[in-house]
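A single protein chain has been omitted; all remaining protein chains appear in their positions.
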Amino acid sequence: MKGLVIGGGVAGLRAALDIANAGFDIYLVERDYSIGGRSAQITKSYPDLTNIKDVLKPLMEEVYNHERITLLTNSEVLGLEGEAGNFKVKIEKKPRYVPDGESCEKCIEVCPVEVPNEFNEGLDKRKAIFVPFSYAVPDGCVIDETNCLHFKDGSCSRCKEVCDGINFDQKAETIEIDVGSVVVATGFDPFDPNLRPELAYDKYDGVITSLELERLLDDDGPTGGKVIINGEEPKSIVFAHCIGSRDKKVDNPYCSRICCMYTAKEAYMLREKLPDANITACYIDMRAFGKGCEEFYEEVQKKQVLYRRGVAAEVYSNGGNLVLRAEDTLLSEPYESTADMIVLAVGVEPKEGSSELAENLGIKMDEYGFFVEKNMYDPVETEKEGIFLAGCCQGPKDITDSILQGGAAAAKAIGLMGRHSN
Amino acid sequence: MSLIEDVEESGWVLGKDTIDSIYACMQCGKCTGSCPSGRITGYRTRVLMNKLQSGDKSILEDPDIWLCTTCYTCYERCPREVKTTDVIRALRNVAAKEGYMSKAHRATAMYVIKTGHAVPINDATKKLRKKLGLSEIPPTTHKYPEALKAIQAISKKMKFDKLVGFDWNTMNLEEREEK
Partner (left out) sequence: MKEYAYFLGCITPNRYPGIEAATMKVLKNFDIETRDLNGASCCPAPGVFGSFDLNTWLLIAARNVTLADMMGLDVYVTCNGCYGSLQEADHLLKERPDLKDWVNENLKDEGLEYKGNIEVKHIVELLYDDIGIKRLKEAVVAPLDVKIGAHYGCHFLKPSAIRGHGSSERPTILDELIEATGAKSIDYKDKLMCCGAGGGVRTRDLESSLTFTKQKFESMKKVEIDATVNTCAFCHLQMDRGQVEIKEMFGKEFNMPVLFITQLIGLSMGMSTEELGLDMHSMPMTEKFIR
């Protein structure tokens, strides 16, 4: 009996490996061109500043090379029928147009199309034919057919002129597979800060999201690890906690759980790069509940990151400088803080496309769009037998918790498939 | 009665839920940080919510509660959807009942009882109206004495006259010690 994992972030990778290592064949369906998920966009992890690439890259490669795992990237689940032990799943597999591993990158040079690079949160551009990121798996180039001129109006085939491997005739195919269990691990999207217009994210380049800062902090990132805003290193930086979380006005009343700590980590890394900068964090309550987290928070404070109680109220520009208005709630004083860079600690939201997937699989979503577990004692099972949940698709969590849940979901899937195999 | 019960009673028009929304306040400071008044005066929206939660009646005599312009910025932005501005209005109703209404405010109220308008017509404006081709007296309570009577009847029925200390004999404010 075979299993299916949907989503190749840390949770899905862990689940796929654990099930495969127990002796079951596994399909791993990933919507993106590469596996890795959001964690690949992040450089180091709190609280111990582990280099994520050091952990994630081997995990991705292990999955790719595993003889029991069939990896389907650029693919999506269209429907599911049947019951636990005997699901029929329809999958659409879209073409990459370039053979895996092909990466001389001459094609990239000749391609005339430039679009914002999603992996770098739009901080730089990529071509219509591109390598998703430095350690993408599968590696090599892919063509993004929504932006490629060949697919738009047939007006271009420059890449093909320099690379024989490219095949525009590849077609999307729909395949049907039989599986005994399904692990859903489709992850999350960051909150769109334009829903809080008073923070002026769309108005000023100096207002960025925490995920953008992750890309700036990455040595492999668009600036080679330099933190540069409007052509200069920022001298004063304000972090704004709880953006799009604990906020009924944007229908996200929940706490996103990771942003207190990832902000502390980003502040720490920023301090290492900018020893003389003023760094402030505006927070409501500090949630440093994980193992080693409170201690790390103290480390960050000792690096002279000023924690000021009170959420960011609004942002305006004072002719060049950004100004953040807030109340210091411990002093009961409203204040204005000038900054070159304001980092919005955006919260965790359900992945785009979650409702379609829920419908296709026949599982439930909560009022926010996260998938619903069976109950608090069965936190990886759903009400539909044979379908399990792992990672941020079930609710906000960090990498360790996502991996934990991935392992737990795998154990449940193994047990179920074991029962049905006998 | 507790402070919040007083506010609920005075604010019944706005609904009990509106008033009770203060219990959801998480003291984040979005309100004060957004408040144009707080930038200028000593008024702190968040602190007010805190004191309401704890039932601290001293806020009734705090002149700062009268420095909110009811701009609704905090109300719009509050992440816990506390109906701040409406609560402030209802709270002021309680303060007014306790006698903390300033002379200037009583005078504004007096004009409505006396003329139907907080800002009544004057001779200068009558001239301007004429020049513009408008009726010298606008078609309001200024022109219709029976309409003014209706406003006065409402004032009496609601005991608004008593609240502001309006003397029907002198058609003026009665003397009152300013609290």
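For reference, chains read A and B in written order, and residue numbers begin at 1 within each chain.
Here is the rule we go by: a contact is a pair of C-beta atoms (placed from the backbone, for glycine too) under 8 Å apart; a residue touches a chain by one contact, two chains touch by 3 or more.
On a predicted model such as this, the values are computed, not experimentally measured, just so you know.
Novice: For the chain that got dropped from the picture, name the residues of chain A it touches.
Specialist: Touch set of chain A with respect to the missing chain: 197-198, 316-319.
Novice: Touching residues of chain B against the unshown chain: what are they?
Specialist: Contacting residues on chain B, toward the hidden partner: 10-15, 36-37, 39-41, 66-73, 75-76, 85, 88-90, 92-93, 96, 101-102, 104-105, 107-109, 112, 116-122, 125, 128-129, 132-134, 138-141, 143-144, 146-148, 150-151, 153-155, 157-158, 160, 163-164.
As a convention for this text, only the chains that are shown with their structure count from here on.
Novice: Touching residues of chain B toward chain A in the complex: what are they?
Specialist: 26-35, 38-39, 44, 46-47, 77-81
Novice: Would you mind writing out the residues of chain A in touch with chain B in their complex?
Specialist: Contact set of chain A toward chain B: 198, 242, 246-249, 284, 309-314, 325-329, 332, 334.
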